[in-house]
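Note that one protein chain is taken out, while the other chains of the complex remain in position.
The chains carry the letters A, B, C and D, assigned in the order they are written, with residues numbered from 1 in each.
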Amino acid sequence: MHRFLRLSILLISLFAASSFAADATQAVKMTEDSLGPLVEQPIEFPHFRHAGDVNKEHPEKGGMQIDCMYCHTFARRSAVAGIPPLQKCIGCHQSIESVRETPRIKKLFEYWEGSKDGKIAAKSPIPWKKVHDLPDFVRFNHERHIKRFVFQQNRPVQEACGYCHGDVKTMTVARRSKTLSMGFCVDCHKKDHLVSAEGGTAIGNQAYWYGFKKPVVNASAPLTAKGPNDCWQCHK
Amino acid sequence: MSQRHMLALFNNFEEAEAVVRELRGASIKGFNADSDMVVKSPIEHPEVEEFLGEKPVYVQWFTLGGALMGGLLGFFLISGAQANFFAQVKGGKPIVPFPPNFVLTYEMFILGGVFVSILGFLICAGLPAKRSPLYSAKVSEDQISILVKSDDSAAGELKAIFTKHQAVEIQEEAGK
Amino acid sequence: MKDINEDIAWAKINTDVLKSLENPRKLYWVILAVAIAMIAVAVGCETYQYQMGMGVANMNNPHVWGLYIATFIFWIGMSHSGTLLSAILHLMHADWRKPIYRFAEAMTTFSLMTAGLFVMVHLGRLWQFYYSLPYPNERGLWPNFQSPLLWDAMAIFTYLSSSILFLYVGMIPDLAICRDNIHSGWRKKLYTALSLGWEGTDRQWRNFRVTYLTIACFLIPLAVSVHSIVASDFAMSQQPGWHVTSFPPYFVAGALYSGCAAIITLFIILRYVFRFEEYMTLSILKKTVRLTFAISMVWTYLNAVEFASVWYSHDVASKAVLIQKATGTYAPFWWMMIFCGSVVPLILAFKRFQTNIPVLLAVSLLLNLGMWLERWMIVAPTYSHGYYPWTWDHDQWPSFVQWGIVFGSFGWFTLLFMLFCKIFPSVSMYEVKEMVYHRTLAKKNLGSAKGAH
Amino acid sequence: MSVSNLLENWAEFRHTHPVDDVPHDPYKWAMSIDLDACTGCNACSVACYAENNLPVVGKEKFLHGQSMHWMRIERYWDEDGRDFPDQGAQFLPMMCQQCEAAPCETVCPVGATNHTPDGLNSQIYNRCVGSRYCSANCPFKVRYFNWYDYPTTDNVWPAEMSQQLNPDVTVRGKGVMEKCTFCVQRLTSAKNTAKNEGRIVHDGEVQTACQQACPPGAISFGNLVDADSKVFKQWKAQHVEIAEFEQAKDRGEQDNKLRGYRILEELRSYPSVMYLERVRETAV
Partner (left out) sequence: MIAGNAISDRAKDFPKNFAKGFVMMDSSFDRRDFLKVLGWGGATVALTGCGFTSVEDGKETVVSYVEATDFMVPSIGVYYNSTCAQCDAGCSINGRVREGRVLKLEGNPASAINRGKLCGLGQAGVQHHYNPDRVREPLLRNGEKGEAITWEKAYALIAEKLQGVSGEEIAFLTGAMSGHTKVLLENYLASFGCKNHFAYEAIAPGVVRAANKKAYGVAMPRFNISKAKLVLSFGADFLGSWVSPVHFSQQYGQFRKGADGQRGVLVQVESKMTLTGANADRWLVVRPGTEGILALGLVNALGTASGDVAAAVKDYDRARVSKDTGVSVEQIDKLVALLKSHSPSLVLAGSAAEGYAHGSQNAAAINLLNQVLGNVGKTVVGPVSVPFPQMSPVVGNTAALANVSDALDAGKYKVMFSCGVNPVFSAPTAMKFQEHFAKVGFKVAFAHYLDETALQADLVLPLDSALEDWGTSVPEYMAGDDAQINIQQPLMERLHANTRGFGDILLALLKQRNPESYKNYTDYYAYLRGAVLQNKNALGGSGADDDEFWDASLSNGIFKLAGSVANLSGSISAGSLSLPNAPVADAQYPLHLIPSVNANLRDGRNANQPWLQESPDPLTTIVWDSWVEIHPKKAAELGIVEGDIVEVAGKNGSIKAQAYLFPGIHPDAISVPLGRGHEAMGRYAKGFGVNPFHILDAVFDKETGELAMHETRVKVSKTGQRVIVVKDEGAAGGKQMGKKIAVRLNTDHVDLSKEV
C-alpha cells in the first residue's frame, strides 16, 4: 500500500504546486535588472537636500522638506509630470548665496547664462536623462493619481509619489526603485482602495465597474473600489 | 547464504511456458517462484504471463488521478485567469463562461490523463531501470528468457529444469 | 494474398528493419535534398514576410487569412491518420495495422509540428507569439480562453505531446532492439538512453500493455476533439459559410480522409525507399485503400449534407457564399475539390487498382490536393462574400510568399519524416513479430484442427 | 486569480453584462448618424486620419485592399434598374460599431480586444499578436490590419510629416490590428477632467473627431446613460434599444414613422451606432 500513499502524496503535491504557481503570478519579482541601469545625469540633483527631512544635528546634511509639487508642478495638472523649467531652479538659487559657488550650482548657472567656453548657450534646457521611462504605448496619468490620493484622501505627498518613485527624499535619482512593470501597476489596481466622498468624487455606480461589485453604500465598513481594469485606461 | 542469478534462453514459447509451470509447481528451497522469477520476451506475450500468476497493474489509477487533476486544474486555472479581467466582458458573455471552459477542461483532462499515465507506467514498470544482472540480446530478437534468482543451493535444481526443457543457453552469474 | 508471410524469421525482421536505419535506396537522399531545397524557399519567403510585414503575402482587409490557415487545417487533418491506425485499429485488434502504424504516428507528430508552424507564420507579430501562451508573467496577463484559437493551441499542444508520448512509448521495445544490435556511435548512446533499460520483462510488458491501451483510448476522443476544435475556429464565428453546425464532423471526416490518402502516398514511398516490400505488403495496402474509399464516401456525404443544409435553410448569406463558390472566381478550385475529393476515389473501388502502385500514388496525390483545396475553399470564399457587400473583394490571389511558404511546408514535413525514418525503426519490429506469431498460432491451430479430423 | 476570489465573487463573474442584467453606469458611449444630413463629403474620414495617426498607404496598397481608413464613406446606388440614379446616391459612414456583444472580442486569442466598462470595444495595440481573427469575425469588416510597417520601412510620415502625429495616440507598427476607437483619447481626457471635478462628463463636452468635423452635423455622439444627452434622446425617440435585435420599427409599431435602425442588427451583436434613414421627397 505504501506505493499508493506515495502516489497520492505525489499527486496532491503536484496539484498544490501548480495551483500555487498559478496563484502566485502577481507577485512581481524584482531583480537588479528590472530597475534599469544607473544613469549619469548632467547635474547630480540632490533630492535629499531639497525634499529630505530636517536634520537638527547636522543641518548641512539634512533637507529642506520642500513639497514634491513645489517643483514638479505639472504632475498635478497633467498626465506628464515633466521636469521643472530651469527658471524654477534659478528663481531660488539666484538668492541663495551660500552655495552659489559649488560646482553643481555653477553648472546650473551655466545653462542659464551660458558657459564661458560657449559650449552651452544661454537659456538652454538641461539635458536630463530619463529614469522613469515607460514604454511608448503606456500612458500613466500623474494628475489622476495625485488628485485621487493626495487631494481627495489627504495622503502625504511623499507617500503617494513614493509608491512608484521610491523614497526620493533620501536620494538623488539615479535609477528606479520600483519595476514599473505592468504587473506592478495591475497589482495596485486590483486592490481595494478607499473611496471617500469627502474629497469630492461622486463615484456613483462607477465603483461597480471599477470594483466589479456594487459597493454597499450604507454599511459600516468604509467604501472601497478597485482601480480601473480596462486596458484603454492606460493604452490608447 | 549467497544468491545467484541464472538466465535461461528458450527458442520456443511452449518450452518456456512449461518451465514456468514447473518452477511454480515445484517447491524448491531457496527459490520463490512468485518473486524470484522474471520472464523476458521479445513480444507482448500475455499467455506466458498468465502462468506467472495474477500480478495486478496499477497504471489505470494513475490515469484516473491524472485526468481528474488535469481537469480540475484546467477549470480553475482558466476561470481564475478570466477573473483577472473583472471589468472587461467579451462579446457580451459572462466573465467566466462555461462552454469554452468546458472545452479546455476537456483538453486538460486528457492531457493530465496521458501525462500521468506515462508517469505511472514508468513508476509501475520500474523504468528507467538499470540492466538486470543477466541479459541477452537474443531476447530482443526471437528468444524468450527466464531469469531466476535463487540461493546457491537451488541453482542446480533450477538448471536441471531449464535443461530439461531444451534451454538454448543458460547464463549464470555468481551472487554476492 | 497474405498481410504478412508467417514463415518470416524473427531475426530477419530485426535485420531487415534495422537495415532501414543504415542503407536506404538512393531515392532517399534525393528526397532529402529536394525537401531541404523546399524549406530554403519557405525560409526565404518567411524572412521577407517577417521583415516587411504580412502585406507581402498579399492579404487584405476582408481576406485576412489566406493560405496559411487553410494549410494549417490541412496539416492538422493529415495528423489524424496516425491516431486512426494506431489507436482505433489497435482497439479493434486489427493486426494489419502493425507494420504501418509507426510511420503513420510519426506522420501525426510531424504534420502537427508543421501545422504549428503555420500558426506562427500566420501571426502578424511572430515575435510576440508568447503572448498567446498561458504562463504566469510580469504583466499579470493571461490569454483569452474564450477564443477558439486558444482552444486550438491547447488541443494541438495536448495532441502533439500525447502523440509524441504515444509514439515514444510504443517504440520503447524497438529502441531496445536497436540498442542491442547497434554497438557503436551516437546511435548507441541515443538508443540506450531512449530505451530506458527496457528488457521485455513480464512486469514491463504488463504495464506497457495497459498504458498503451489507456493512451490509445485517450487519443481517440482527443483526435476527434482536435479537429472539431479546429472546425470551431470557423463554426464558432459569425461568418456566412463558416457558421455551420456540421463543421466539426465534416472536419474530422476530412481529416481522416486526407490522413489516409497521405498514408497511401508515404506507404508507397517508404516501401520502395527502405525496401519494406515484405512488411508493407500489397495486402495491407489494399486494406488501407479500402478504408480510404470508405472514408471518402463519408466525406462526400458530409459535404453533401453541408451543401444541402445551407441550400435548404433560410440563411441567405450562407447560400450566397455557396453559390459564389460554385460559380464565382473560386469555381475552378471548388469544382476541382469536388472532383478530387469525390470522383477520383471512385477509382479505389476497383479491385484491380487497389494494388496498382502507380495508380495509387497518383490517386493519393490527387486526393491530397483535393483535401488541400477543400480547406482553401472553406477559408477564402467567405472572405470575398461575407455579410457586408461593400467589402466584397476583388478576389485576392495569394502572392509568391504565401505559395512559397505552403510549398516549403511540404519540404519541412518530408525532411522531418524522412529523418525520423532513418533514425528510428519505421516498422514496428516487435509488433510485426507479434503479427507473425499470431499468424503462426492460427495456422498451427488450423493445422491441428485439420489433423483432428 | 485565486480560487477564493472565484468562489467569493462567483455570482459577479457569471453576470452577462452589459447587454443583459447589468446596465452601463455611468457611461455608455453611443452614436447616431443622420443619413439624411450626411452628404458623403469625407470630412469625417480626413478628421480621423488627422486625429488617430492613420497611415496613408498609397495607390499600390490601396489597390490591394490594404487601406487603413477607420471611417469609410460607402456609396450605394439604387438597384431598380433605372438608367439614372435620379434619387441620388446613398452615403453611409461606416466605422467600428462598438458592438455590445462584439463578435471580435471573444475570438482574440490574447485578449487584445475587450469590452470596456463604458461600452466601447477596445483594441490594445501592444497586446495584439496579429492573428486577425477579430477581423475575420467582424460582420462589418471595419477592422484594419497593419500589413506593413508604415512608420519605418514604409515611411509614410517622411521628414516633418511625423511632427503632425498625435502624441495621445499610439502609432501602430506592423502586424497590429486597429480600428475606430470613438476617439478614446478624447473620452479618457474628458472623463479624467470630470472625475477630478467629481461629476460625470456633460453632453457635448467631448466630441469625436468625425463628429467635430462633420459640416452638416450629421453625427451625434454622447453618453447613452445620460438622459440629458442628445444621443439618448435620439435613441429614445426612435425607439431603438441597445440590447434588442429587432426594434419597434421592424415590428411595425409606432405607425412606422421611425427611421432609426442599426446595421446587421439581426446578428445580435448590438451595435452602438444608430443610423437614421435617409429621406427622399415623394412629390418630385
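A few points about this structure:
By our rule, a residue touches a chain if its C-beta (ideal position, glycine included) is under 8 Å from a C-beta of that chain, and two chains touch if they have at least 3 such contacts.
Remember, predicted model here, so these are calculated numbers, not experimental data.
Counting contacts over the entire complex, the absent chain touches A, C, D. Here the missing chain is touched by one residue of A:49, A:175 or A:193, and it is A:175.
When the whole complex is considered, the residue among C:68, C:251 or C:387 that touches the unshown chain is C:387. Within the complete assembly, residues 34-37, 39-43, 45-47, 49-51, 53, 56-59, 62-63, 67, 69, 72-77, 79, 83-92, 125-126, 128, 151-152, 156-167, 169-173, 176, 189, 193, 209, 212-218, 230, 233-234, 236-238, 256-257, 259, 261, 263-264, 275-284 of chain D touch the chain that is not shown.
For chain A, the residues touching the chain absent from view are 36-40, 74, 77-80, 82-87, 111-112, 123-131, 133-137, 140, 175-176. Contact between chain C and the absent chain runs through residues 62, 127, 316, 320, 384, 387-395.
Rule of thumb we're sticking to: only the chains that are shown with their structure count from here on.
Across the two candidate interfaces, A-B and A-C, the one carrying more C-beta contacts is A-B.
If you average the Cα atoms of chain A and of chain C, the two centres end up 55 Å apart. Per-chain CA centroids place chain C at a distance of 43 Å from chain D.
Residue positions 19, 22-23, 25-26, 209-210, 212, 228, 230-231 of chain A each touch two or more of the other chains. Among the residues of chain D, those touching two or more other chains are numbered 1-3, 9, 12, 103, 106, 111, 114, 116-117, 122, 127. On chain C, the positions that touch chain A within their shared complex are 136-141. Contact residues of chain D toward chain C in the complex are 1, 61, 64-67, 72, 74, 94, 103, 106-111, 127-133, 135-137, 139-141, 143-149, 153, 174-177, 264, 267, 269. Here chain B touches chain C in the complex through residues 38-46, 48-49, 52, 55, 57, 59-60, 63, 77-78, 81-82, 84, 90-91, 93, 97, 100-101, 103-104, 106-108, 110-111, 113-115, 117-118, 120-122, 124-132, 135, 137, 139-142, 147, going by the rule given at the top.
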